[in-house]
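A protein chain is absent from this complex, but the other protein chains hold their places.
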Amino acid sequence: MIKKLLSSDFLKIKRKGFWFLTFLGPFGVVALQMVNYGVRKDYLLQQSDNDWDYYLLNVSTFTPLALVLGIVILTSFMASLENETNAWKQLISLPVSKMSVYLSKFTVLAFLLLISSFILMLFTLAYGVFLDLGEEISYFELFKFSFYPYFAGLPILALQLWIATVSQNQGIPITIGILGVIFTYSAFILPDWMIWKWPSLINEWNEPIINVLLGIGVGCLLYIVGMFDFTRRDVK
Amino acid sequence: MEYVVKTKGLTKNFGKEKPVTGLDMKIPKGEVYGFLGPNGAGKTTTIRMLLGLMKPTTGTIHIFQKDLRKERVNILKRVGSLVENPSYYPHLTAYENLEALRKILGVPKKKIYEVLEIVRLSDVANKKVKGFSLGMKQRLGIAASLLNNPELLILDEPTNGLDPSGIIEIRQLIKRLPAEYGMTILISSHLLSEIDQMATTVGIVTNGKMIFQDSIEVMRMLSQQKISLKVNNSEQAWRSLLAKGIKADYKDDTVLLSEHSNKKIAEAVRTLVQDGFSIYRVEEEKRSLEDIFLQMTRGGKEG
Partner (left out) sequence: MLSILQAEWYKLRKSKILFIIFVGPLIGLFLGLTSNLSIDVAINEWYLSLFSMNLTYALLFLPLITGILASIICRYEHQAGGWKQLLALPVTRGKVFIAKYVILMLIVLAIQLLYLGAVYVVGMIKGITDPFPLEIVWKSIFGGWVATFPLVALQLWMSILFKSFAAPFTVNVIFTLPSILAVNSERFGPYYPWAQPFSMMYIGGNTDDIFFVPWDQLLTVVGGSFVLFFLGGYLYFQRKSV
């Protein structure tokens, strides 16, 4: 059942800019560094001994912001797809369980964001090579800064999808999303338990993998809570 | 009798509002069930509950003799529906809209062309639905509801927004489906004339209550003309008619004859004259279906 729903959902997101945004997010993050390094490359290269690591660090300052904004935008787009002509009622009248409808939406978005993370890795690598930052490419750091924020951000995806699907007025999820963006931007002062801190990979133990594991765990939890609330509600 | 849809004490509360209260609906197999009621009577809420879009506050729903709460997905495999305004994805073409549903339903692709042909949208299959007229969107909605060869078709105000020729087409389609495919159809409307032309069974709902549910023949019978007799002593005259085995009613100081063949009327008049009653007037009283409908729904409001 879930396979059918997924292929239906992938058909529905055609021509709605989902794929464009999936590409735009990582491109934007790297493009900001293109501007940054384009304007003051010499200055930036003086800042550290390891130019690759410093470059990756620069890229990664925007990754959490772009990720959270991407989540807010994609979840809201996904909800308005069904909200616009009230297609929820048609979808839920089909022989599918409401749980699998929700799972399918989540899976599509999680997949798009994963693709985004992958594209981010490619772009980061490509521009890094172009900058000629030295032979020693830290592939593990590259992988970490591209994919860890994604897993650490899963709770935010689960939360935003939940709010977006149950809100008639998409102003609510987007406003809450802006709050989340502010939190993410202020990650360094947030307590460790706040989910918006996690994509920045900061924690008091200095172990980014903790944020990844927390992200997957709490992401599942929030996903389940959102799904049950979605199935409980009447369809308008 | 085998009922395709059977609800018992169906009730829905939204806080203080009670759009549906204690509704018992019975739809026999192969019927076109006209679900009739004024705007806001609770038709759409009932239909939403039948499709599992809303959960009843109390009461049970059985479709194909299965409990909707337990076997929603299995039931919906055999149901097609169109609820209120048609739902569609404006950025997709008519074909793609149906394809998005077909993927979930798992029916063969040729079915899409088939249903587009039925609602005469084949020419615009590859146009985005964004530019469709209301009638075209409505027809696309009907096409979508037919996609899975449903055994039960639920159509909420399906002729909304259609032009007269569209209405006639849909009407003929609805009449044809039970005969050709053995479908059972639930069709809601606030227009009696529409139900009168399609339905074989009628359920009338007002203020969330079912106030009439029977075959259309029974409903038509109610509308048949009655002969009223004004007599000097109506009550006695009525009793004397009953004593002679002539069916009659007594109401508002008038005697009403249920039979209206010339012969029976002549017989009743002769009997009364022989018994010494003075007959002032013999009148034919016509009641249209509209009158009955209005009378019933008004009664519902008082109660």
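Going in written order, the chains are labelled A and B, and every chain counts its residues from 1.
The definition used in the following text is that a contact is a pair of C-beta atoms (placed from the backbone, for glycine too) under 8 Å apart; a residue touches a chain by one contact, two chains touch by 3 or more.
None of the values given here were measured: they were computed from a predicted structure.
K.L.:
Which of the chains on display does the removed chain touch in the whole complex?
P.N.:
Visible chains that the missing one touches: A.
K.L.:
Among A:19, A:77, A:147 or A:228, which one touches the chain that has been omitted from the display?
P.N.:
A:77
K.L.:
One chain isn't shown here. Among A:32, A:99 or A:137, which residue touches it?
P.N.:
Checking the options A:32, A:99 or A:137, the one contacting the hidden chain is A:32.
K.L.:
Touching the hidden chain in the full complex, which residues of chain A are there? Just list them.
P.N.:
On the chain A side, contact with the omitted chain comes from 17, 21, 24, 28, 32, 35-36, 39, 62, 65-66, 69, 72-74, 76-77, 80, 84, 169-172, 174-175, 178-179, 181-182, 185-186, 189-190.
By our rule, only the chains that are shown with their structure count from here on.
K.L.:
Can you work out the whole-Å distance between the CA centroids of chain A and chain B?
P.N.:
Centre separation, chain A to chain B: 50 Å.
K.L.:
Please output the residues of chain A touching chain B within their complex, sorted ascending.
P.N.:
4-5, 7-8, 11-12, 14-16, 81, 84-97, 234-235
K.L.:
What residues of chain B sit close enough to touch chain A in their complex?
P.N.:
Where chain B meets chain A, its residues are 48, 51-55, 72-77, 79, 81, 83-92, 96, 99-101, 103-106, 141, 144, 148.
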